[in-house]
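Of the protein chains in this complex, all but one are displayed in their positions.
So, chain A:
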Amino acid sequence: MNVTETGKEYITTMVGDKSGKLKVLLLDGETTPIVSMCTTQSSLLQNEVYLIDRIDNPNREKQRHLACIVFIRPSNDSIAKLCEELRNPRYASYELYFSNVVKKSQLERLAESDDYEVVKKVQESFADFLAVNKDLFNFSLTRNSLSIYSDGGWNPECLNRCTESLQAVLLGLKLRPQIRYDANSNMARKLAEELAYGIKQEENLFNFKTPRDSAPVLLILDRKNDPLTPLLTPWSYQAMVHEFIGIDNNRVDLRNTPEIRDELKEIVLSQNDDPFFADNMYHNFGDLGQSIKDYVSHYQSKTQSNMDIESIADMKRFVEEYPEFRRLSGNVSKHVTLVGELSRIVEKGQHLDVSELEQTLVCSDSHNDSLKQIQQIIAAPSISMENKVRLVALYGLRYEQKDNNSLKLLCEMLGQYEGQDAVQAAQAVINFACLAQRQEALFEEGFIAKAKGNIMGLKGIQNVYTQHRPLLEKTLTNLVKNKLREATHPYVRGAGRGPVSNNGVYEDDVQEVVVFIVGGVTYEEARLIAEINSQSSVRIVLGGTSIVNSGEFIQECLDQNHRGLLRGADPETRLRQLI
């Protein structure tokens, strides 16, 4: 249950065969990021891969002494390119690897193109996912400004892609799961059913040798049931970087940072080959500051010890440790720059103030105070439009049921200060995830909640900025305890459940879970999963159509809204009712 390792293992089997021949690796648009996230240039070099190219690059030179390894997604486009390549081979021999199931017809086309018998091996290696952390993957479906929504449901192309890739994830992890989904989401249900059908079609592939103690569970959720997590400002390292700067396939673009050095314009943040990041990716901003301070002083002591070289023995030690030291120095400057940039952005955008208000809105019940503060913030010129939109959206979601709420007033104010676009964005979010769309309570209301709040007040809140816990936590706790109700998370039709004991309780433990969130997953949820994984015996892997931050989430809501696809009434009328 480790997606990065699985991906790495796949790549290793592809390039690992040492023949003493120079190798070229041919990729397509889909597999390039997959390979780049799983492996490094130097490990490819060790395996004699000296050239990496794209199959859709028509200007490749003939190198008929090189052995070629092709790794592509079997899309029609890539297969056509590969056929062309085989008909007029540029390299001496070919090994073909596909990231997903190859259709019979595609295989036939390839076989017919191979006139010179250059193909030595054909294999399906199911690495059709982007492994971000060891327990987090995504499909980056929204990468090419593609929307997964279309006409009240899935964009068919995306649904297809999603089903295939999710199937590849299951094959990679060797799981044949029971599939459960959010009952109120058509998209989750559709994906679950397609996937169940797909698994049935590939019965042979899903026939794994090592039996499991209990059936794994695949839980397909819909983003609309928890709009809060992507809207709130996150404060753990990885999540912050994505929220404030943006992570794209583990790469961070720092070109817009003032006074940036050339080599730091694009940096890689990967759990695998960056020990500092692996240790601190889930730490919050405060702890992070401390760790980075320690890291720098560690580096300084190293430099100091390198400065006073007095004997030959010192020198020898120095030469031996130097490569390690150089790596360390690169890493230190990377993280110092990144954390510096983060704190600059946080300070400039007054994100701490905004975040405090967000948490109060979501976690406690103080309507009038919150309203006043939101109004102040909307009027403040130094705060970005996005933050204001988020606050208004949160207010709308939080006090949706309150009679005579002031959403209309806030919207008017937002329009006055930031323009109609902002109002539209806020309304899109509220439309996307309003009470009618959700199936579970996000906010605790009534007597018990108040009592709880009082107790919390007595104990004192640990951290004002991270009070909110994602809905996913509750769902998973219930799932592991076998208490997740079938009314909210039913099984795919036809696929039954394991043994039931006498008193009607399921006996089997849940030990392996794959969670997939349609509409995007957040790094904050990834942090939660890592926490659960380290603290209990259950193993969870989290995935999503993409990894969203608040900006991307709002954009997605807008995408969906523009196509007028909410169930029931059209958004305009719904909104009028709302306000």
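We adopt the following convention: a contact is a pair of C-beta atoms (placed from the backbone, for glycine too) under 8 Å apart; a residue touches a chain by one contact, two chains touch by 3 or more; residues count from 1.
Methods note: contacts and distances are computed from a predicted model.
Asks: Out of "Ubiquitin-conjugating enzyme E2 1", "FYVE-type domain-containing protein", "Glutamyl-tRNA(Gln) amidotransferase subunit C, mitochondrial" or "Large ribosomal subunit protein mL37", flag the one the UniProt entry gives for the chain missing from this complex.
Replies: "FYVE-type domain-containing protein"
Asks: Among A:Asp77, A:Glu124 or A:Asp273, which one is in touch with the chain left out?
Replies: Residue touching the absent chain, from the options given: A:Glu124.
Asks: Touch as defined at the start, partner being the missing chain; which of A:Glu84, A:Asp115 or A:Glu266 qualifies?
Replies: Selected residue, touching the omitted chain: A:Asp115.
Asks: One chain is left out of this view; which of A:Asn76, A:Ser329 or A:Thr477 touches it in the full complex?
Replies: Residue touching the absent chain, from the options given: A:Ser329.
Asks: Taking the full complex into account, find the residue in A:Asn306, A:Gln375 or A:Gln467 that is in contact with the omitted chain.
Replies: Of the listed residues, the one touching the omitted chain is A:Asn306.
Asks: Just checking the interface: what residues of chain A touch the absent partner chain?
Replies: 2, 5-6, 8-10, 13, 20, 22, 42, 45-46, 50-51, 60-65, 89, 92, 102, 107-108, 110-112, 114-127, 171-174, 205, 208, 210-214, 261, 263, 303, 306-307, 309, 312, 315-316, 318-320, 322-323, 325-326, 329, 501-502, 507-509, 511, 536-537
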